[in-house]
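Working notes for the structure below.
Take a look at chain A:
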Amino acid sequence: MIHLTGPYLLAAVLAGLGTYGVLARRNAVLVLIGVELVLNAANLLLVSVGASGGDRWAAGNVLTLFVITIAAAEVVVALAVVLAVFRLRGAVDLSEPASEPVSEPVIGEADEVRS
Partner candidate 1 sequence: MTALDVAFAAVGLVTAASGLLAVTTRHVVHAALWLVVCLGAVAGCYLVLGAEFVALVQLLVYVGAIVVLVLFALMLTRAPIGANPDISTGRLHRVLAGVLGAGVTALLAAALLPLAGPAVERRDTSTTQLAEQLFGTWVWPFEVLSVLLLVALVAAMAVSRMTRPSVAAEPAVTGEDGVA
Partner candidate 2 sequence: MTEEAKKPGAIGIPGILKGLATTARTMAKPTHTAEYPHAQPHLPPRSRGVIALLEENCTSCMLCARECPDWCIYIDSHKETIPATTPGGRERQRNVLDRFAIDFSLCMYCGICIEVCPFDALHWSPEFEYSELDIRDLLHEKDRLGQWMPTVPPPSALDEHSAEAAEIGATTRPGRLVRTTPARPAPTRATPSGQEPPPASGQEPPPPTASEPAPEPGE
């Protein structure tokens, strides 16, 4: 027996924290962390609904797996973009106005795409 109040509340809190994280961060990678938190809130909600029964196609679990997969894809692309921006501008500060490239493009080797 389990009360679903806890999971629901936690999902709401995580979503709120994620929103705050997205809005209050200037570093692009840290904004991603906020996004991850929101995604996890959604996952938690899905799983807790799945655990409560009335879930015909195991949708709670399956959709959570899907979201995790999508999150992986999203993170890979987002981080590639962040690295490209860093190479171009030498910083990943989102509140900095988009100006011409800083005259110091930091060239790494073409990164292997990981995972």
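As a selection rule, all candidates are chains of the complex that A comes from, given by their letters.
Quick notes on this one:
As a working rule, contacts are C-beta pairs under 8 Å (C-beta built on N, C-alpha and C of every residue); 3 or more make two chains touch, one makes a residue touch a chain; residues count from 1.
Bear in mind the structure is a predicted one, so any value in this text is a computation, not a measurement.
Note on this complex: chain A touches candidate 1; the remaining options among 1 or 2 do not touch it here. The part of chain A that touches candidate 1 in the complex is made up of residues 1-21, 23-30, 32-34, 36-37, 40-41, 43-45, 47-48, 50-53, 55, 57-62, 64-66, 68-77, 79-84, 86-88, 90-93, 95, 103-115.
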